[in-house]
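Heads up, the thing below is written out as structure tokens.
The complex appears here minus one protein chain, its other protein chains still in place.
Order of writing sets the labels: A and B. Residues in every chain begin at 1.
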Amino acid sequence: MVSDRSKLGFYLLLAPLLLWLVTLIILPHIGLFIVSISEKVGVREYEIGLGNYAVFFNEPLYWRTFARTAFMSISTTVLTLLLGFPIAYYIAKLTRGRTKTTLFLMCLIPFWVSELVRTFGWMILLRETGVLSSFLQYTGVIGGPVEFLYNDGAIMVGLVYTSILFMIVPLVTTLDSLDDSLIEAGYDLGGSGWSILREIVIPHAMPGIVSGCIVVFMLSLGNYLTPILLGGKDSLWFTGLIYTQFITRFNWELGSAFGFLLLGLSSTIVFFGLKLSRQSLSDTMGR
Amino acid sequence: MAQTADLECCDLTKDFDNFRAVDHVNFVVPQGSFFSILGPSGCGKTTLLRMIAGFQFPTSGDLLIKGQSMIGVSPNKRPISMVFQHLALFPMMNIERNIGFGLRQRGVPSSEIKTRVGRVLERVGLPGIQDRQIGQLSGGQKQRVAIARCMVLEPDVLLLDEPLGALDLKLREHMKIELKTLQAEFNTTFVYITHDQSEALVMSDSIAVMNKGKFDQIGTAKELYYEPANSFVAGFVGDANRFEGKVTALNGQIVSLITDAGITIQGQATTQVPTIGQHAQIFVRPEVIQLSKDPVPNKENQNSIKRVVNNVLFNGANSMVILCDPKSGEKIQVTLPQKGAFLELDKGDTVYTSWKPTQARCFTSEVH
Partner (left out) sequence: MKFGLVSTTTLVVALAASSVSSETLRLLTWGGYAPDDVITMFEAEFDHSVEVTTSNNEEMIAKLRATNGGGFDLAQPSQDRIASAQEEFGIYKPIDMSRVDSAQFIPSMLGATATNTTFDGQVFGLPHVWGTSGLVVNTAKASQVVDYIDLCDESIAGNVSYRLKRPTLIGFAYAMGLEPFAAYSDLEAYQSILDQVEETLVACKANVKTYWDGGDEIKNLLRSGEVLAAMAWDTGGWQLNEDNADITFVAPASGALGWIDTFVLPSRGRADTAAYDWINFVMRPDVAAIITNTAGNFTAANGGDEGVNADLKARYQGSFDQAAIDNIKWYPPVPAGLEALEGATLDRISASN
């Protein structure tokens, strides 16, 4: 009896989560999948087939765009890690109490405004008549106005800025849990800063590094606004392709197929990333 | 001339923003000895240890290891190893990599690391556990691995920061003996800090009692116990009953004082003899107090007082009895011999206590 009742309670508690998963995640995806395997043969005529998926592999434009998006997202992830790690280390290990909270809040502040506003902020800074160009002309570093916007570099800057918090938070959490005495013990036993970082700090922070990387990678891959706005004419991004298929081409079938390919391919990349770093998803996300 | 001391501190001082943690500390630790620094928490012993290890820098004074000044030498360059309070074993490495960490930093070839790790594990009595993970070890095994990790580097001095604190009582008792044995085995200088006087008394060749940043006394366990230098040491090292009162009479080194409760007692002042009218304290160890069922003739100032049993704390050979002065309610602790007439002693019984004034120590009260 008791176990029956506790089971009931368990399912009742689970119900909202299940409802949420089923109605907002699973059902739309099933619908999307059905759309993705419908091939258009004429006006309001469809038949089932994998033609939409074949389009992706047969048209170099599409898979190249995906490869480019994935490559840039990986670069963004690496760059975010390189920038975020020292910041997280500083916050977690070298500051205490109030300073720590303040620094953490400072990382959060940009996220109080919407992504659109943040991106426009970067546009104001980087455009030809923008703050950076004017400043460099004023200081005489450059002779005439320079366009910093509308290139891959601008996209990277925007993506790193957008996602760095999601790297810092898990890193601070894992680094916080690293006992200072382990680092001291490392020094005491003759370790140098570099060897302690490599043998003690990074292995300890690995779950945080991996979960941060997964989040940043997925965010970058799925980002739409930043690459479109900052990339300008070179802003080829896979989500942009999906948007175009859905909205301007009225080709939901291909758009849905692209959506599933994005899901599958990004999961594959994450899977290999986990294998490479010898971490498991439950290790990294369970923290 | 004997060889140079392994560790020497000269006027070592450490100031923090608003207080002095370590105040002109001087001591010398000869090679191969077990030196303990004993003090209550907050006395500055951890700061002192961290200065020796190199994690903190002294404000003034000098620190010498084998005659070499360590001022400005970073922790990874000092011929010192430290066993941390919570051991600080690296959970991301197995035992072999843990112990081999220091050797790797020195660029020792991996084959040699392997043999040296194997050898040190044998010496600490844990052969063949190289491939295990830290989590698979018991508390005592971790302790020995932590020592092995330091000893494999053959340091001149091994620092130990209350490493037994996290262990349960039984294991702690066992490890005390084991640490002493290991120290003898390696013949390395150990500097051990603790707030637990029994750890210090059992293991050490020499003990420094630290209070408020200063060393109150340095000596062997016996010296500290029987000849405390001041009231702090008398009260901190070992158990003692403390009486406080006004000095009424002096007889050479024998001081008589009257407590607030109106009882007159005597003790011996070995350091500074107080003057009449001054406030003073008398410390009496529980084991020097004699019990008797009949009044003791008070001819030789035997401090004979009638008391009532308040409580009996049975603990085998270490049993104690709490006695209460019927007039003032003042309580004292007395060792209860587990033989003869006092076995049946029970709450409410009346007994007489006495001790020889030469077995009690009298110190001038500190002026507050």
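Quick note on the criterion: contacts are C-beta pairs under 8 Å (C-beta built on N, C-alpha and C of every residue); 3 or more make two chains touch, one makes a residue touch a chain.
Note that this is a predicted model, so its numbers are computed, not measured.
Peer 1: List the neighbours, among the chains on screen, of the chain that has been left out.
Peer 2: A
Peer 1: Among the options A:Gly9, A:Pro28 or A:Gly193, which residue touches the chain absent from this view?
Peer 2: In the full complex, the listed residue that touches the missing chain is A:Pro28.
Peer 1: Considering the complete complex, identify which of A:Ser38, A:Asn52, A:Thr65 or A:Ser211 is in touch with the unshown chain.
Peer 2: Checking the options A:Ser38, A:Asn52, A:Thr65 or A:Ser211, the one contacting the hidden chain is A:Thr65.
Peer 1: One chain is left out of this view; which of A:Gly84, A:Gly158, A:Pro207 or A:Gly259 touches it in the full complex?
Peer 2: From the options A:Gly84, A:Gly158, A:Pro207 or A:Gly259, the contact with the absent chain belongs to A:Gly259.
Peer 1: With respect to the chain omitted from the figure, which of A:Ile91, A:Leu149, A:Met167 or A:Cys213 is a touching residue?
Peer 2: Final answer for the missing-chain contact: A:Leu149.
Peer 1: For the chain that got dropped from the picture, name the residues of chain A it touches.
Peer 2: 28, 31-32, 35, 43-44, 61-62, 64-65, 127-129, 147, 149-150, 224-225, 228, 232-234, 236, 239, 241-252, 259
Keep this in mind: only the chains that are shown with their structure count from here on.
Peer 1: Between chain A and chain B, what is the gap in Å from one C-alpha centre to the other?
Peer 2: One centre to the other, that is 56 Å.
Peer 1: Quick one: which bits of chain A touch chain B in the complex? Just the residue numbers, please.
Peer 2: Answer in residue numbers: 179, 181-182, 184-192, 195, 199-200, 203-204.
Peer 1: Could you pull out which chain B residues touch chain A in their complex?
Peer 2: These residues of chain B touch chain A: 53-55, 74-77, 80-82, 84-86, 88, 90-93, 101-102, 104-106, 149-150, 153.
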